[in-house]
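This report concerns only the one structure given below.
Apart from one protein chain that is not included, each protein chain of the complex appears where it belongs.
Read from first to last, the chains carry the letters A and B; within each, the first residue is number 1.
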Amino acid sequence: MSSAAATGRRLDPQAGEVIDRGSPLSFRWDGKAHTGFEGDTIVSALMASGVDVFSRSFKYKRPRGVLSATFHDPGCTVQVGDEPNVRAAHRRLAAGMDVSPENVWPSLKFDVRAANQLVGRFLSAGFYYKTFMKPQRLWPAYQKILGRFAAGGVTAADAEHGYYDKRYIHVDVCVAGGGPAGMAAAVAAARSGASVLLVDEEYHLGGHLRYGGEAELAALAELRAEVAAQKSIEVMTNAAVTGRYDMNWIAVVQRQPGISVRGRSIHERLCKVRAGALVVAAGLIERPYVFEGNDLPGVMLSTAVRRLVNLHAARPGDKAVVFTANADGDACAQDLRRIGVGVTVVDARTGGNIVSAKGGKRLKSVDLADGRSVDCDLLVTAVGWTAATPLLNMAGDRPVYDPTPARFFPTDRLPATVVVAGALAGDGSTAELIAHGTAVGATAAARAGHGSEVPVPALARVAHPELYRSTTHGFVDYSEDVSSKDMFAAKKEGYDSIELVKRYTTVTMGPSQGKLESVNAVAIMAEAHGVTDLNEIGTTVWRPPYVPITLGALGGRGFENTRFSPMQSWHEQHNAKPLVAGDWIRPEHYGDAAAEVAKVRDKVGIIDVTPLGKLDLRGPDVPKLLNLLYVNKWSKLAIGAVRYGVMCAEDGVVMDDGVTGRLAEDRYIMTTTSSGAATVWEWAESWLQTEHPDWQVHVTPVTTGYASMNVAGPKSRELIGRVVEGVDLSNDAFPYMHVRTATVAGVADCFMWRIGFTGELSYEIHVPAAYGLHVWEALFDAGSDLGVGAFGVEAQRIMRLEKGHFIVGQDTDGLTLGFGADLGWCIKLDKDDFAGKPELVLQSQRENYQRLVGLQPVDPTIVPAEASQIVEGAKKIVGRVTSSRMSPTLRRSICLGFVEPHLATPGTVVTCQLPDGRRVQLKVIEGLAHFDPAGARMKV
Amino acid sequence: MIQVPCPWCGPRNSMEFRAVGESKSRPDVATTTPEQWRQYLYTKSNLADWVTETWYHRAGCRRYFAVERHTVTNDIRESRLPAAQLRQKEGSGS
Partner (left out) sequence: MNPSTVARTPIARSPVAPTAPVEVVEGWEVSTRRSTAALQLADLTWLAKVAVKADANGAFSTRHPTAFGSARRPSADVLEIGSDPGGWLTIGPVGGAAELVERLTVEVADAGELVSVIDLTHGRVLLRLSGENSDAVLAKICAIDLADMVTPNLSAFRSSVAKLVTDVVRDDLVDGTRSYLLHCERSSGQHLFNCVVDAGAEFGIDIAGSG
C-alpha cells in the first residue's frame, strides 16, 4: 500500500482523490506563500503543507485546528481577501487566494487574549450578564475592550459588492442530500416520470461513499452514471436545502455556481423551489466526544481524517490514537495504517475510554481510562452520529431519541409529501441504503402525481454505545467556547430546561447552529438532571436557515420599482430636484420654490401632476357608487360638471379626497390622491364585488394612461387658448368646476377641467400619456412670451396651504374623523348609506374632538416645524401643527393644525412648543384659507 | 409560503394576495347600534379553528373571494366567490 513518501504531508495518489496533481495552485496563508492543487480545500492544502492551527476560539482564544473537515468545522473559519468568514474546510482553493486568520491579536501564533483562560472561572457561561455593567460611565471603555474580543472577519468599506441573484424552480421531487440514498431516490423518482432537483452541499455527489473503500467507490461510480442518465434530474452541488416552509416551499442556497454575468461571478444564488414532494436524505453528522482537551489541534473526528486522507491525500498526523465505537472508526484506523501512520486503537465496545488530551498548540499525548498515557499527534474519535433532522423539524416533526442506536429518528408526524430516505431512517449496508432510497424516491414521485407508491423496506436500528462525555469536562460548543462544566453550572443556577440553558450559555447558538453540539448538549443536561432518557430533556427547535445564507442572496438583485412621468426627461434637463413620493420621482422644485409661487400667482406656471390617481367609471350605476364612497351627494352631477368629494373609511376616518367629473352620460373620471390611487381602486372594487355585484359599474384605473399637467395662473386661459382646439374657453362657456374634452397641441382625446388646488385660475389637462412630453413642450413653446415657468410639488404645497386646502395624511391622520377636518359642509348625513356613515353620525352628536384650523404665528418670521405640539399650561398637549410654510405671497408664516374645540374660535391665541423647546404664539384665523378666502381668483 | 387557491386563477403563492380578514356581515346602517357597529369594525373571533376569510388577489385577477382556512395548520378546504355574488347568481337562476 502507498506510504508517506510524499512532499511534507501530501500523500501518494489515493484511489478516490479529488485533487488534480497536474494543476498546482499558489496561494498565501498568514503572510506566507504556499501551494496546493486544484480540488483541494483551503484546509486540505494547508494541512498538506504542514499547517495545523487555523484560528483562535471565540472566548478563550484557544488555538484551533481541524475537527470535522466539513463546512461547519468550527475552527476553520478564515478571511480570504475581502471576504470574511470563509469556511476553509469546504471552500475550494483558487489560484492567488490571500488567506488569513480572523481576529487574532496580535497573531495566530500568539494571541494575548488567551490569557483570559487564566481567569476562565470568571468567564464561565453567562458572565456577560454579570460583568461589565458598572459603572455605567465606563461603558465606552468596555465597548472598546469587548470589541477586541468579538469574533469574525473584516469587511472593507470599499469591497466590491458581489453578484447575487435568485431563481424560481418548480419541480415534482426535491431531494435534499446526494449520498447513496439521495441519489437512488432521485433516480427512482425520475424513472417514475417526475422532474427532480437533487441538492448536495459537497462539490460532488456521493456523500460518505466518496471517502470510503473500493466497494464504496464502485457503488458511487454506478450511482453517478445512473443520475447522469436521467435528463429530468437537475443536479445542484455546492448547494444546500436551507429551509422547508409550508407546502414544500423550499429555499436552496447555491454557492459559487460557476455562472458569470457580464464578467462577474455569481457569488451566491437563492433558489425558491416549490416541490410536489421533498425527500430528506440528509444523512448523519459525526458527533464529537466531550473530554478534557477535546479542542486541541490534532483531535479530529474519524470522518475528518477519512476525508482528508482519501479525498485530498493529506496526512493529518504521524502517530495516532483512534477511539472507536463503530465500523466507521474501525475503517478510519485501517486507512491510517494504510498510509503508514502508527495507530493505537481504543475500543469503546470492549470498555476502552479516553480521559484527556494533552498539549499546547498541538496534541502531544492522550491519557486513557486504563491508566496508560500514549504519545501521539493525532487523536481520532468515532463515538457516534447525529441525525440531520432540522428539515424534518421544519416540516412539523419532533424527532424522538432511540437509545439503542443512540440517535434521534423521525416520527409519523411528517406530512405525506415529506419523506425520509437513508441513514436518517435507519442503518444498513450501501446496497440497503440504495434500496431504501429507491423505494422512497418512487413513493415521493407518486405523492407528487407520478407513478405508484412502492413498499419501503425497513432499515435496521443497529445498536451503538451511548457515548457523550468521558469522565472529564470538555467543550460541548466549540464555536461559543461552552464546556460541559458551564452547562452543569447553569443547571445549578436554575437554568434547568434545555431552552433556557441554550439561551443562557449560548450552546448551539454559534455558526454551526447545533449540528455538532445539540445532541451532546441534551446528553449533558440529562446527566446534570440524573436522567438517562434523552427524550425527557427534549431538544431545542431547528428553524431556517439550516445552513448560512448571505444577506446578498436574500436581497438578490435589489431592484426597487421607480415610477416616472412621461415628462421626466424635461424635468431632469431643467434641473428639477427629485422628490421621492412613494414609488414616484417628482420634481420638488427647479431651484427656487418661492419664485415659482410668485410666477403662478402673477403669470402662469405648469406642474406635472401625472401621479394623481385616476379611475375611469362607466355604467348607469356610477352615481350609486359615488354616493356610497363619498360623504357628499352625487345623484345630480350634470354632464360636463366636476365636484370635489371626500371619502371616509368605515370607521369614519378621512381616507382620500379628489374631484370627480362627468364626461358623458355614463362616463366619469374620478381622481384620488397619488398615494391613494391603488387603495381607492381596491376600495371601490371591494364594494362592487362583495356588497353590490348587481350594480352596473365598471372601474378601470387610468392613472398612468394620462399624463396630467396643471396650468395655473392669471394667464393660464390665454396660454391654453393657444394650444386647445374645439373648446370655448370663456368663463361663461367653461366655468369653474367643469370638464371638457378637447384636442390639445394636435392630440385628440384629452380632457381638462377647471379646479382650484392652488387657488388660481387653472386648467388641469389630461393627455394620453404617450403624448405627455409633446403637449408639455408645446405649452412651454406657446407660452414663452407669457413668462410661463414650471413649478414643482413644493410650490404647489405652499400655494394650497395659502388657500387652506388640507392634504389627507398630512393634515389628517388615522384618527381624524370627517367632522374634525372641517368637512361639515360636505358630509350629508341625510343620505341613506355611505362608507363611514354610522361613525360620522355618532361624531356629529358630540363635541369632544379636535378641530382643523388655520393658524398664523404672531411673529410672522417664525415657521414652526410641522408636528410641533400646541400646549396649554406647563405640559398639557391640546393640538399640533400639521402643515407649516413661509408664504411668499403673504410674506409671513402660515400653518394648519389641530386644536381642542375650546381653542378653535377665530382670534384665539394658542401656545406652540417648537422642537428646540421654545414656545411661540399662534393665532387661530377665520376659516382655513390665509389668502383669497372667497376664492375669487379661481372663478374668473 | 402557503399557496392560496384563487377560484379564478388556481393555487398561487400567498404573497400575490392581500388577506383582508375574517368575513363579516355588514350591519344594516339604518338600524345598527354603536356597539354593533364597533363590533363589526374591530372585533374578530380569532379562533384556532376553521375560519371564513376574505382574500383579495392583488397581483392576479384582482377579485375578492372567500376562503375557509384552518388558522393552526393553514390548510384551506374551500375557496369560493363572495357571498353576495353567489346570492346574485342564485337569484338570476344561472
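FYI, contacts are C-beta pairs under 8 Å (C-beta built on N, C-alpha and C of every residue); 3 or more make two chains touch, one makes a residue touch a chain.
This is a predicted model, so every value here is computed, not measured.
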Sole touch to the unshown chain from A:Tyr706, A:Phe734 or A:Phe791: residue A:Tyr706
Out of A:Gly384, A:Pro548, A:Pro566 or A:Gly879, only one touches the absent chain, namely A:Pro566
The one of A:Leu392, A:Ala778 or A:Cys895 in touch with the missing chain is A:Ala778
Given A:Lys59, A:Lys272, A:Arg643 or A:Arg851, the correct residue touching the omitted chain is A:Lys272
Touching the unshown chain, chain B contributes residues 8-9, 12-13, 15-16, 58-63, 94
In the full complex, chain A touches the hidden chain through residues 165-170, 195, 259, 261-262, 272, 274, 557, 559, 561-566, 583-584, 610-611, 616, 618-620, 696-698, 700-706, 722-723, 745-747, 749, 768-775, 777-778, 781-785
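Following the convention adopted for this analysis, only the chains that are shown with their structure count from here on.
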Within their complex, chain B touches chain A through residues 1-3, 13, 18, 20, 26, 29-30, 32, 34, 37, 40-41, 54, 56, 58, 62-64, 74, 82-85, 88
Residue positions on chain A within touch of chain B in the complex are 245-247, 249, 274, 650-651, 682, 685-686, 689-694, 832-833, 837-839, 842
